[in-house]
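Removed: one protein chain of the complex. Kept in place: all other protein chains.
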Amino acid sequence: MSSQFGQAFRISTWGESHGGGVGVVIDGCPPRLELSEADIQRDLDRRRPGQSEIVTPRDEADQCRILSGVFQGQTLGTPICVAVMNKDARPESYREMETAYRPSHADYTYQAKYGIRNWQGGGRASARETIGRVAAAAVAKKALTQLAPGLEIVAYVKTIHEIKAYVNPETVTMEEVESNIVRCPDPAKAQEMIDFIKQVRSEGDSVGGTIECVIRGTPAGWGEPVFDKIEADLAKAMMSLPATKGFEVGSGFAGTRLRGSEHNDAFVMESGKVRTRTNLSGGIQGGITNGEPIFLRIAFKPTATIFKPQETVTVTGEATELQARGRHDPCVLPRAVPMVEAMAALVLVDHALRQRGQVG
Amino acid sequence: MSSQFGQAFRISTWGESHGGGVGVVIDGCPPRLELSEADIQRDLDRRRPGQSEIVTPRDEADQCRILSGVFQGQTLGTPICVAVMNKDARPESYREMETAYRPSHADYTYQAKYGIRNWQGGGRASARETIGRVAAAAVAKKALTQLAPGLEIVAYVKTIHEIKAYVNPETVTMEEVESNIVRCPDPAKAQEMIDFIKQVRSEGDSVGGTIECVIRGTPAGWGEPVFDKIEADLAKAMMSLPATKGFEVGSGFAGTRLRGSEHNDAFVMESGKVRTRTNLSGGIQGGITNGEPIFLRIAFKPTATIFKPQETVTVTGEATELQARGRHDPCVLPRAVPMVEAMAALVLVDHALRQRGQVG
Amino acid sequence: MSSQFGQAFRISTWGESHGGGVGVVIDGCPPRLELSEADIQRDLDRRRPGQSEIVTPRDEADQCRILSGVFQGQTLGTPICVAVMNKDARPESYREMETAYRPSHADYTYQAKYGIRNWQGGGRASARETIGRVAAAAVAKKALTQLAPGLEIVAYVKTIHEIKAYVNPETVTMEEVESNIVRCPDPAKAQEMIDFIKQVRSEGDSVGGTIECVIRGTPAGWGEPVFDKIEADLAKAMMSLPATKGFEVGSGFAGTRLRGSEHNDAFVMESGKVRTRTNLSGGIQGGITNGEPIFLRIAFKPTATIFKPQETVTVTGEATELQARGRHDPCVLPRAVPMVEAMAALVLVDHALRQRGQVG
Partner (left out) sequence: MSSQFGQAFRISTWGESHGGGVGVVIDGCPPRLELSEADIQRDLDRRRPGQSEIVTPRDEADQCRILSGVFQGQTLGTPICVAVMNKDARPESYREMETAYRPSHADYTYQAKYGIRNWQGGGRASARETIGRVAAAAVAKKALTQLAPGLEIVAYVKTIHEIKAYVNPETVTMEEVESNIVRCPDPAKAQEMIDFIKQVRSEGDSVGGTIECVIRGTPAGWGEPVFDKIEADLAKAMMSLPATKGFEVGSGFAGTRLRGSEHNDAFVMESGKVRTRTNLSGGIQGGITNGEPIFLRIAFKPTATIFKPQETVTVTGEATELQARGRHDPCVLPRAVPMVEAMAALVLVDHALRQRGQVG
């Protein structure tokens, strides 16, 4: 059950980077949503390689096909299978991976776990696996449009290494995010980030950063304590993405440096609605949304693949040295932005349906 | 399904702070483990109120009873129900909560979600809920002793507000943690923390901090990509605890400021075993343990209950002011240490059994 | 996960016949249902031993207590724990079971599975386990009253050994069922059955039969193909009850002797509603309710406990002979009627909530 996510809107992803293809099956999608392959392709294009000069130059079209669950342009309520066939890649690029473990990749752990691994391009541990998530999330967003009209999910690059953008999460738009190739809505910092990523790449190195995600317009009442608190599910969702090392909601780690009298969000009435004067809670209290914006920050480590020689061991336990060849992302964050958005959408739609199921 | 956790070792917790009692049902526990109420009580005593001068003075014995699943001192493989009956508390202390929402508590969100709430003492949102988790984890630890002899889970207070302890996670012991009432294994900083908590309490305020948790001795191969990666399940586990706002594994947010060449953990052979020279991965690669120690850090916000007047609204939407009365923790961290340990144990036992099921 | 049932309205039962007690935790119950211990006790009393002269004379009050999830007489939406404490029984009655396996009981298989068993009174395999199911179903029925007003579940004894009752399932009422101690709404046959059961008991033997269950008033649209078809979940529910050996829906096994032209249910309009002229489908088509009454029949084998010497083996593999002592049911069917009803209610409420979740 390792490759399933969600309770009510449950997705099952499948596929290795080098094999027949990758995809997803969605079970529990509400019926009668308008859905086309173009709806899904739009988001897949935002995560695909080759889309800009700061991501891997590998050129994969990642063309999706809906194989089931849709009839005459509408969802049927039955399982939706979306597949992206793999194009034949360059397996020869990966020969060294057959015999040695790449540092800080999953080669060794997959071998230790299963006693076998698809060593071509990372196999199941490749970020190519996230195609299924992004495809499913495109469907989730369609459902959310009906379940919570006005709900918006906007993710963006907040920091790259030491470069930090200034962004107003109350107002930031996806258009601003998409206005540059690093997906940072602070234009000046975006340019700095782009230049820095290029420089790091030219040095054969890689770099990480943080993505912030804001969710505006959720109704109060989503979240299933005590274990499926909405921040717990969001944390799991984000920490299941490749390369993530940290997760924060609301005040996050910085909130540990405040006193209760500074941190508490006073309640006030506003246009007949219960609101909070501040929002250090980040839109969630007791694991349930309170209607205020939800703020998340996710830490992504620098890409493990670098073009410098690295010390490692072979599958038979001998010391050796590896140096990456081929085409890789010097920084995963620009392509991770739609992945973060996708995981947020999958959590939200699941909780929306669960709430409707139990409470009506 | 909000109150269930785990796939193979599945727990179902139940209970409000003021009601018949609280407890847990464990389904899927391996048979023939030695288990007594004393085994469970030991951990419950570490999380109970009234245990020291820096936690709430409320005096609850929290005496547990095993109602099923154990016969002649051994687990049967059938569901284990552990219950702690509530003693009659002081409902009159909570009268104001019936009519107004406490800031940064779950009063408003529970009402918004369910249209009803048990307003006595926080109900299901009370930290009293964690008794079931800690009880279940005492059983999980028994199972882990067999499944992974030598495995150790040690959690401790790493920071309180701005005070930061120096701790060597490779060697820290539970004895060091338990040697003082704040559960910080750096004695000098522990004293500072205790003094600071007392001062904050005297001001009617509260304070937060971070807990670090180290897991030593896991075999390589635990974790279920792509969604049930072990760090994803740990993140969910920790973020489901009351008052948590952030989670890190390995290098965490600080890792975003390193380059790949600095962050990657070189593989080396050591006594015939694959090891890593550094451990910025924090013992997990591709969502699967690699046998190195796992490091986690969890952010806890300052307790929402403070003894200062706060602005809020009534259930009928009128502005009002609330000031806590009664007995409360000025800082949740000392009592949260066994909760963090508990959640780690629950994740580990679940993954151990899942790995055994699929791979043998 | 052996002791959990349901997806949206999920119950976790616990308890052995001789131990602290038995009970259930319900997760996912809709909030704001009126619920009292008396509501639950009513159904528990219908399944308890000692209720009539044809069931076991063991006198257990089976008094339930709601430990959580209810506040001021209403469900909270949080887990509801219901417990029935065991009174100290006569363990000495079971000494022989420690050393030998009772034929057609679960003694041997539990030992083979877990390497341990609670040999006192059947342990987890005792029908006492069904207390948790019946208690949960009392809550389920409360929810169904809101989710599908007018829905009725009526179960009754249809056959005992060769004695077959004549019952009109379209009109039979629970009052008719409860009018006699064998729970058969055909008064003449009921008396025959009672006399026969008494005679069989006097011979130290036991007897089985079939229970029919009719569900009237479901809306069209419940059931989750392709695996959680409503008849599939009903089959699982019934076949999980102790002593069941067969399950039928609609035309059942007899339907295999008809041709398609005889078996098909023609559609007709009736008061603006789609109805079927006949109902050999038994209210279900393609795994989904069509609004017509659902008919089920469940086969119960004769009670395994008999007062005659039987050939068996000891736990150490030696041939021996066993003869039951103590107090037992000569026929489980009268007490199984509320169990069948209970399992039907649990399936229906789960599907009602799932349908509401996905489709609204």
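Labels for the chains are A, B and C, by order of writing; each one numbers its residues from 1.
One rule holds for everything that comes next: contacts are C-beta pairs under 8 Å (C-beta built on N, C-alpha and C of every residue); 3 or more make two chains touch, one makes a residue touch a chain.
Being a predicted model, the structure only gives us computed values, none of them experimental.
Colleague: In the complete assembly, which of C:49, C:79, C:185 or C:223 touches the absent chain?
Modeller: Per the contact definition at the top, the residue touching the missing chain is C:223.
Colleague: Which listed residue, A:56, A:104 or A:118, touches the chain dropped from view?
Modeller: Answer from the full complex: A:118 touches the omitted chain.
Colleague: What residue numbers in subunit C mark contact with the hidden partner chain?
Modeller: With respect to the unshown chain, the touching residues of subunit C are 1-5, 7, 13, 101, 103-106, 108-110, 112-115, 124-125, 129, 159, 161-162, 200, 205-210, 220-229, 231-240, 242, 244-253, 255-269, 272, 274, 276-277, 280-282, 284-291, 299-306, 308, 310-313, 317-319, 354-355, 359.
Colleague: Name, in rising order, the residues on subunit B that touch the hidden chain in the full complex.
Modeller: Interface with the chain not displayed, on the subunit B side: 8, 28-31, 77-78, 225, 353-354, 356-360.
Colleague: Spell out, residue by residue, where the missing chain touches subunit A.
Modeller: Those residues of subunit A that touch the unshown chain are 1-4, 7-8, 10, 12-16, 19-23, 25, 27-28, 31-32, 65-71, 74, 76-81, 83, 113-118, 123-124.
In this section, only the chains that are shown with their structure count from here on.
Colleague: Distance from the CA centroid of subunit A to that of subunit C, rounded to the nearest Å?
Modeller: 46
Colleague: What whole-number Å value describes the gap between the mean CA coordinates of subunit B and subunit C?
Modeller: Here subunit B and subunit C have centroids separated by 39 Å.
Colleague: In whole angstrom, how far does the Cα centroid of subunit A sit from the Cα centroid of subunit B?
Modeller: Distance between chain centres, rounded to whole Å: 26 Å.
Colleague: At least two partner chains per residue is the criterion; list those residues in subunit C.
Modeller: Only 8, 28, 31, 77-78 qualify.
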